[in-house]
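The other protein chains are all here in position, but one chain of the complex has been omitted.
Let's turn to chain A:
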């Protein structure tokens, strides 16, 4: 006889600081006039009509000298050079792959901007073009770095480092890009026994920590050895922790994920997704992060 627990959905209660820190922010909604002063420059999330600066998205106003922007709470990913992204191949074209990266247009990964097996300085021949599908095919997940951003907002990627390349076994979590904190490194080997890639585009990849670091193949051979149960448990726990942090709008970075993981250890993995448990562990994480800041 299996015990079945049934639950009804209720409105989410957000746990968090009762009063916003750092003073009241200037919040605007579309159509609100931000300023009638013509001395300001128009930034993202604003437009000018009849010499008035008007907000076009709902969010907080940010001023940098003369530049006025409105940052929306949640948007699609806007690429910036140097960002680490995780993406999924959607199309194989002549000399390039199209990659879905939660951006406004699919990103491109050129054949010439990736390391092929057999050394960095190898010439790309017609055979390579024909064999593109052997390297990456539709549906494959990759990690890459943003090489450049085109004028229409599309992004060009590169994988010219052994860090990047095809992703093997693991779990993908999709979150809002605004919840991923920008840091020096987005590849983390967590002490709990798994690694995460926190893509700037909100795609998060959780995978077992690889044993040997120096991979020769340039990241095209995927390890298909079965992952031990203990590793899988750690990965699923991390996944549920990340989901918990995201539902409570907490920024994601290595420390917050680790604290949340530690806070969750007293619960079963599947219980982390229960709203009351989620609330409890996120509250504890938030408190520890605040203590850390001092």
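One rule holds in what follows: contacts are C-beta pairs under 8 Å (C-beta built on N, C-alpha and C of every residue); 3 or more make two chains touch, one makes a residue touch a chain; residues count from 1.
Please note the rule applied: contacts and distances are computed from a predicted model.
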Choices "Molybdopterin synthase catalytic subunit", "Phosphatidylinositol glycan anchor biosynthesis class F", "SCP2 domain-containing protein" or "Exosome complex component RRP41" - which one is the UniProt name of the chain not shown: "Exosome complex component RRP41"
Of A:169, A:195, A:209 or A:249, the residue in touch with the unshown chain: A:249
Residue of A:74, A:124 or A:270 in touch with the missing chain, whole complex considered: A:74
Full-complex contact with the absent chain, from A:57, A:190 or A:227: A:57
Where the missing chain touches chain A, by residue: 14, 16-17, 19-22, 25, 27, 29-33, 45, 47, 49, 54, 56-60, 72-76, 90, 98, 100, 104-106, 152-153, 247-251
